[in-house]
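Quick one: the structure is below, and I'll ask about it shortly.
Complex shown without one protein chain; remaining protein chains in place.
Up next, chain A:
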Amino acid sequence: MTVPLTGPLLSVEDLVVEHRTPGRPVVRAVAGASLHVAAGEVVGLVGESGCGKSTLARAVCGLHGAASGRILVGGHPVTPLGLRRRDPALTGVQMVFQDPYSSLNPRRRVGAQIADGLRTAGDTATEPADLLERVGLPRAFAGRYPHEFSGGQRQRVAIARALAARPSLLIGDEPISALDASAQAQVARLMRDLAVESGAGLLFISHDLSVVRLIADRIAVMYLGKVVETGPTAEVWADPKHPYTRALLAAIPSPDGAGVLPAELPGDVPDPADPPAGCRFHPRCPFVMDVCREREPDFGPAACWLHAPESSSTP
């Protein structure tokens, strides 16, 4: 699916996604998040577990309905996935899931599963084996079943299947966290290379910041349902603005053999059903000010009162 390039490929604006369970308070997993991905761009979305990053990805795919806000892919609004065949314009969004042990059908040959994607794109010229080759697997593997592969190989198959549908936007929802440490960087690089090569945008979700740093052009940091900081990866890494981003980066242990214990971020992520008033990070923030307890910062690229733009009235 080719998408007319007017504005960003994916734009998520003030998205709110709610989980409703009978007898429980409504959980706002995504509470007004905004995000953009351009064609050929790799955006890394990072944050702790429970911050809503997977829910956001699922909403972009149409696997969750939005309570409010907009998701546009190539100018098309994303509608929730139903039983009927998907709007052809939206088959350009493809997802690689976290666990390749459960995302592939164990009873079908991988070649047949990749062929599903080719059929979606109306591609009769490409063979499944061609795609296996692109993800670095031998062509003959098309006749095998998922259980005959290792975790890293399965994830490559899942990537091949997603690419078969000629996506304009590829989403990876923690695609490397189930893999061995030595396969993680390889698979992440592969996803980046294949997406950029085909001109698609890639939204790469991970809690592993060191991998995101390796492959993302831009990085978006999410905390409790909101994107708190965005920026070019190198810039964010060199000079993180938001205290939460700083804490996240400081917590990564470095394999330098120096024996330095990583810095700890005290406290737990608050319950998304009952977020704190004002800035969502203020109970854990080392630089908390009075304004943080009262008003929520709603500006970017760093949603923090320490970095409020001139126009915004700070007391």
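What we mean here is this: contacts are C-beta pairs under 8 Å (C-beta built on N, C-alpha and C of every residue); 3 or more make two chains touch, one makes a residue touch a chain; residues count from 1.
Keep this in mind: contacts and distances are computed from a predicted model.
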| item | value |
| --- | --- |
| Protein name (UniProt record) of the chain left out of view, among "nitrile hydratase", "Pyruvate dehydrogenase E1 component subunit alpha", "Aspartyl/glutamyl-tRNA(Asn/Gln) amidotransferase subunit B" or "ABC transporter domain-containing protein" | "ABC transporter domain-containing protein" |
| Option touching the unshown chain, where A:A112, A:A251 or A:A277 are the choices | A:A251 |
| Residue of A:D87, A:E148, A:E235 or A:D268 touching the missing chain in the full complex | A:D268 |
| Residues of chain A (touch criterion as defined above) contacting the omitted chain | 48-49, 151, 180-182, 184-186, 188, 207-211, 213-214, 237, 240, 246-266, 268-269 |
